[in-house]
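In this view, the complex is presented without one of its protein chains, the others remaining in place.
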Amino acid sequence: MALVRITSPHAQGQNRTASVMQSVLLATVPGVVVMTHFFGFGTLANILWGGLLALLFEACALKLRKRPLGFYLRDYSALVTSTLLCIALPPYAPWWLIVVGVGIAILLAKHLYGGLGYNPFNPAMVGYVVLLISFPVQMTAWAPPRGAGEVPGLLDAVQALFTPAAYDGVTMATPLDVLKQNNSLLIEDLWAANPQFGRWAGKGWEWVNMAFLAGGAWLLYKRIFTWHAPVAMLASLALMSALFYDGGSSASGGSPLFHLLSGATMFGAFFIVTDPVTSAVSLRGRLIYGALIGVLVYLIRVWGNYPDAIAFAVLIMNFAAPFIDHYTQPRTYGHSKPRDNSQGGES
Amino acid sequence: MRKIWDFHGGIHPPENKDQSLGEPIAPAGIPRMLTLPVSQHIGAPAIPVVEPGDQVLKGQQIAKARGPVSVPVHAPTSGTVVAVEPRPVAHPSGLTALCVVIEPDGEDRWIEHAGLADYTAEDKAALLERIRDAGIAGMGGAGFPAAVKLAGRPGAEIDTLIINGTECEPYITADDILMRERADQIVAGTLILKHLIAPGHTLIGIEDNKPEAIAAVRRACQGHDIEVVQFPTKYPSGGEKQLIEILTGRQVPSGGLPADIGVVCQNLGTTVAIHRAIAHGEPLISRVTTVTGEAVDQPRNYDTLLGTPMAWLLERAGYRAADNNRLVMGGPMMGFTVTSADVPVVKTTNCVLAPTEAELPTPPPAQACIRCGMCAEACPASLLPQQLFWFAQGQEHEKLEQHNLFDCIECGACAYVCPSSIPLVQYYRAAKAEIVQLRQDHERANHSRDRFEARQARLEREAAEKEAKRAARKKAAEERAKKAAESGDAQEDPIQAAIERAKAKKAAQASAPAGDSRDKLEADVAATRKRLEKAEAKLAEAREADDANIAAYENAVQKTRDKLQNAEAALAAAPAPDAPAASSSGDAAQDAIARALAARYAAAELSPEEKARADLEKLEARLAKTRTKLEESRSAGEQDKVIEALESTVVRLEDKIATVRQSVGMPAEAEAKNQGQTTDPAALAIERAKARRAGTGKSSESPKEVLERNREALNKKLTTTRERLAEAREAGDDTVVAFEMAEAKLADKLARVERELAELEEA
Partner (left out) sequence: MEFLQQQPLLAALLALVGLGAVFGALLGFAAVRFRTEGNPIADQINDILPQTQCGQCGFPGCRPYAEAIADGEAINKCPPGGETTIQELADLLDVEAIPLDEEHGEEKVRAVAYIREDECIGCTKCIQACPVDAILGAAKQMHTVITSECTGCDLCVEPCPVDCIDMIPEQTTVQSWRWGLPRPSTVNADIIATDAPQGQAA
């Protein structure tokens, strides 16, 4: 073999972008399984349909940008985006909703900014927010969890996806919706009046959150990301809800446990907030980034217009990430203080 | 127990050290040829002091240090110097550098040398001198002259001496095995260093993955005030800055030296070399080098003579070239690839790594950075590699410096952990080089500007001085004139009158139009003749009167006669009004001057168009010459760059010709064809053929052929010079003199070459 000239280092770690993405996909499995158990096959159908679309959109975008298809498709980033988006969408969403959502996520939020690594906003969350604002009816139609209503079967899921007009599913408000429109009831009364509340946070939802927590813990164990952002987010969310929890009055925002285990809290903490591209980079920066997301989530959930707030909170903090990075630079070896930030702003 | 600190970041790559630790150190033997680069250290390259053909003994100095930050080079064994020339060296560029090549005679005879029985009795400066003369430079990687490091800085108090036995790079075991087998030498060397520096503490730092080495060194250290410190294995804890932080908790300030915080750090191998230099008087001529990787059958450590080709070592270890995908000098994290196995082992070569493709795969194409931040976590200097990468891509140098690019130690931890396989280190290296280059350019530019401005100032000053002098002269003349006017007619002093007349005449001559030079010459001749007649008359008078002044008169007559002759010659040489080509009386130089003068008058009379035509002719001649030169250098197989330069000259000249032609209003194309290629096509074809032949058979050229080629080139040059001379003469250019000299010179050279050729043929 001819001797080649390559720069050092000649050894390379085992870590690869594709394997990181695969691990993330794998870590969503427990959450998806539990969701399927409680809400039927709707989410699974969404994910499969969304995945197909994502690959298609990605291929089109690469073709238009004259990039090699195979090399970029194999990094799994498109699949991760679509899967995360589809988990966040209500089960039994119509097919076109997913087309629009995935299209916006891949084409608008990712490739228009230059593709993987260059997008300032989390593509899945951009897709979600655009859908939420454009199609509020479809986006708030959640199926009732097992135990509170009939769980649709696999066929129903396919029917709901492709012939939405013919599908007549049952929908039900989520616990977060109920809390939002609490009609001046005490928390306890709400709990008693609504079958969708479970033991702590909402029937099914507690388990879904636990499952995503488990997936996240596995990713942490695999060192796919650091603990800083998710832990900071959960901690600040818990702190906020504890601070403003007054024992269950009608104006109360819900208990810390309720906030931690309902809605998309765990999913957001471990799968959205940890997106490396759009978050702060330094460890201190990630602590700040996560904590601020937790605060924002609580603010929007309790005093904002939308029942759940992960997407908005994350997008707002995406804006702030470069700013946070700018002010949390580590002290370089041999320097007495962090580098002088007074000259010039972040580009 | 000493407190151990930790440094930020770091990684744990597979160590792969066991492979080469199975066997003890073996001597690598004396190879067929030793190639010793004169620059094996940081600082100025050494200056060779031997010539091809010289016999050298083992340990004899073959290149001497140049300046304070430099070390000499010694012959690793006895033999004959066969060449002092550029050879490929161990460098990532694959370029050549000056080397002394020695053919060993196999006798391995030492030069006379002796160690110091008791170094403690010796002066510190003398010991440092010995270390420097032994050619010792840091053997860990950078190759910084040891004596410079040990001399320290005035005022810097050293409280800690650290001997670096970390060897954190995977695969390398040279220091490990040195500690196992030669711990006593390490301790002896450390004691010398202690004596030199007199630190408060002396530490030997070793990673905890070398328990045997630790035990051996601990044993050897018994009874000495040396502390052996063991700390957790992590790459790159062997980096000087990192090791200092681990052992002392202090950080070397950015841009500073360890001495600034009271620490001196020396490599283990260097310590042993210092021991050998002081105790035995042996210069640094060999080192322990690890040969490892899956493409060798028996990885192990060799005691290698400096200058040994890598191929020789690899051969010893059972190298399978077919399995090897890249040859690395140094370790897998910071080593560099070499493109030939013939490059020699130098003072800093701690490892020769020959991995297989499966072992160290070729890096896959880089993907986009996903800002995962793993690099920032791994960075031992707490930098933000992803930001640096971003700025390096955009060549934002200011930002790079703001982000402390120059604190990067290029350890490769960031690239190791990068999930997108981005060659981060190369980006940093390139960016650093670019910034350094720009700084140098800037300095150079400032220097040039200063010189330019100084020159401008000088020219102005000179002009001003001239002006002042002229003004002064004018003023003096005016005053004199005034005085003369004042004293005026009253005085009838004949002398004064004569002076006045002479002046008036001169003034008249000066004010006469330049074109009347012939008239002037004629007047000159006439005047001189008159004077001569007068003088002769006077002489005759004097003779008759038998005056004492006869001798003086004779002298005057003689002088005047000479002058007359000169004036006549000048008149003859001067261009006749209707015959510009002057006769060739008088000497050549006079002649040339005359011609040049004539030409200038002619040129002055030329219309702008005619002038342009003359210019054009000159330019064309030059173009033709450049073309021939181009052909010559092509046929001589000159470097591409030279050829390019010539080509660009040709283009430039052609451009100029085109513009001139336009200004003259000549039809550009047709004539360009005719005039531009004065060399006829046949000659050109011959040239090309020659070039081809030269290209193919250049290496096997005999001296005779070289001479013949020389002669041809000279002939050609001579012809063109003659042509140009003729042209210049015709055009009456003032460069005629220059060309005549050039022609004479060329003719001389040609004669010499022909003589040599003839001698060669006789022989």
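For clarity, chains are labelled A and B in written order, and residue numbers in each chain start from 1.
By our rule, contacts are C-beta pairs under 8 Å (C-beta built on N, C-alpha and C of every residue); 3 or more make two chains touch, one makes a residue touch a chain.
None of the values given here were measured: they were computed from a predicted structure.
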item	value
Contacting the left-out chain in the complete assembly, out of B:Q393, B:S487 or B:T719	B:Q393
Residue of B:I4, B:L438 or B:A537 in touch with the missing chain, whole complex considered	B:L438
Omitted-chain contact residue, chosen from B:R451, B:R543 or B:R755	B:R451
Residues of subunit B (touch criterion as defined above) contacting the omitted chain	39, 45, 89, 91-93, 95-97, 363, 365-368, 392-393, 422-423, 426-427, 429-431, 433-434, 437-438, 441-442, 444-449, 451-455, 622, 625-626, 629, 641-642, 644-645, 648-649, 721, 735, 738-739, 741-742, 745, 749
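Please note the rule applied: only the chains that are shown with their structure count from here on.
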item	value
Mean-CA-position distance for subunit B and subunit A (Å)	61
Residue numbers on subunit A that touch subunit B, as the complex places them	1, 3-13, 15-17, 19-20, 71, 75, 77, 115-118, 225-226, 276-277, 279, 281-283, 286, 325, 329-336, 339-340, 343-344, 347
In the complex, subunit B residues that touch subunit A	7-8, 11, 13-14, 92, 94, 170, 241, 245, 251-256, 321-328, 330, 332-341, 353, 355, 357, 360-363, 365, 367-374, 376-377, 380-384, 386-387, 396, 398-399, 402-404, 407, 410, 412-413, 415-421, 423, 425-426, 429
